[in-house]
Structure formats: structure tokens, C-alpha cells
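What you see is the complex with one protein chain gone and the rest in place.
This part shows chain A:
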């Protein structure tokens, strides 16, 4: 008897392919069913026994795929197994962490860690902002016409070098019973500020892709706006009041914008000077860190919007405004930069 001939089907050359399929088809279909069920609803739709079966069935499908690729020319079969294995792979190796746990990890570790990783860039954006403030301040102090070139008229809102000191003071402090006491508009204003600032911050981040230059420009321009306003208010003895008006939310908001710019710079740096890794790998690494920081920036801007839209309009005393702004800054600094132990599993 020929030892190479299978005793089961001596005359049927198609038997090997058929038996391979017959032996495994039930398992493939079961895996298919379980995946469909779990994808449609959730993992909880499966009972314990089905959960235990899933990885076993997945490995069987993978090995079937390997066998089929080497021995079968039935393209429909190979494509089916490829798609089944890929589906099972993404399901089994996909992100399975519950949302609450992921949020916890973000707040406790990922967010501050990403901001710490950006410390060099944050320092650069801080210096750029300061440079913008100083430059704009000096320009406007010497020649007030610069104010119009730095501040667009819709942002100035009637605050320009021709305004009287009293009018300027009125923009900083609400008169009792005046229009600023219109409380209903406040929360809308806060929401609007949040969405607007968040969009600007996302731009500062995304534009970093162009070697970081647009991000740096945005940051300097932001500093110039600050400087020009100070040059307008400070000579009239309103510098401290303007500081308080800005500080209550500005410490949070400006810090958030600094981080957004820093995230953009990090990406720009990775694209321009990738260092030892490839440009693609460097961009990916920078993108991951910056994206985490950006999620945090959106949260910070939400806080800033609330402070600006609600707290600033109700708290009028300079001391209280400075206390809230300074306190917020201290909290953020401690949260981000306070040395802490790395979690055991990281």
C-alpha cells in the first residue's frame, strides 16, 4: 500500500481540502457569531463560557489562515479567514479599558506627564509671550497709533487710545445695577468664550505641523495683544485693575494657550529635526504626547471660560480677582510639575 496516500479517500484528490474545511468550519462560524454578537452589543452579551472560547477560537482561525494560505487556492476561503482573523484580532487586542478607568489614568498620570514632557517648549512659548508683551508695550507707549495695528477693532470693543479714563475703568469694573449685572447672558458668554478659545488652541496645536512657525506666530501675537492693552491702561493708573481683570481667568487661559503652543512646537520640532529616529516615528511620538496635552488644554479652557464668564462679572474687588487667579495658577503648577512617584505599572 502506498504510504503517501490517505486511507480515508484513496481516489478523491479533493478530499484534503474538503476535510480541512469540514473539520474547522463550525469553529469559524462560531467565532463569527460571537464576534457579531459582541460587536453589535457589548462584551457583556457573551456568557462566561463564550468569553473563554473566544481567544481559543481566534487562535484556531489564525492557524487555519496559515494553513489555507499555504495549501488552498480558494480565494474566497482565504479572504474570509483573513477578514475573520482581523476582526477577532482587533476585538481581542483592542482598547478594553472601561471609560471610567481610562479617565482616572488620564487625570492621575497621563495629563500631567504629557505637560511635564513639554516643559522645554512651554518655556519657549512663555518667553515668546513675554517678548510679545514687552515689544507691544514699548511700541504703543511710544506711539499710540501702533495700538490700532496690533488690536483688531472688533477685539478692542471701543477700548482705544481715544477713550476716556473713566470709560476704560468702566470696562474693567461693573457698575452696580449696570449692564454687566445682566446675569442671564453670563453663562452663554462663558460657553462662547470656551468654544472660541478651544478652537484657537486647537489651531495653535495643529498648525505646529508647519515646522512650528505658525504656532510661534500665534503665541507672539497673543502676547502682543496683552502688551498693547497694558500700554493703554497702565499710563492712566489702571494697570493693577487690568491685571486683576485678566488674572482671574487669564492665569488658566494663558497657561492653556502656552501649553497648546508648546504642543504645536513639539510637533514642529519633531518634523523639522527628528533626531536619531525617523521623521515619521518622531512625528508619531510627538503627536501622541501633544494630543494628550491638548485634551487637557480643552479642560483648562473650560475652567477658564467659567471663570471669565461668570466669576469675573460677579467679583469686582481687585484683591479677590488676584487671589482667585493666583490660586488657580498655583494649583495648575502644583498639579503639573509637583514631583510624584510613577505608577507601578508604567
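Quick note on the criterion: a contact is a pair of C-beta atoms (placed from the backbone, for glycine too) under 8 Å apart; a residue touches a chain by one contact, two chains touch by 3 or more; residues count from 1.
Assume contacts and distances are computed from a predicted model.
K.L.:
Using the UniProt record as the reference, specify the protein name of the hidden chain from among "Urea ABC transporter permease subunit UrtC", "Cache domain-containing protein", "Tungstate transport system ATP-binding protein" or "RDD family protein".
P.N.:
The missing chain's protein name, per its UniProt entry, is "RDD family protein".
K.L.:
Among A:104, A:120, A:288 or A:314, which residue is in touch with the absent chain?
P.N.:
Looking across A:104, A:120, A:288 or A:314, the contact with the absent chain belongs to A:288.
K.L.:
One chain is left out of this view; which of A:71, A:149 or A:165 touches it in the full complex?
P.N.:
Reading the full complex, the residue touching the unseen chain is A:71.
K.L.:
Can you say which of A:102, A:120, A:314 or A:340 touches the chain missing from this structure?
P.N.:
A:102
K.L.:
Name, in rising order, the residues on chain A that touch the hidden chain in the full complex.
P.N.:
Touch set of chain A with respect to the missing chain: 13-14, 17-18, 21, 25, 28-29, 32, 36, 39, 42, 59, 62-63, 65-66, 70-77, 79-80, 82-87, 89-91, 93-96, 102, 106, 110, 184, 187-188, 191-192, 194-195, 198-199, 202-203, 205-207, 209, 267, 280, 283-284, 286-292, 294-295.
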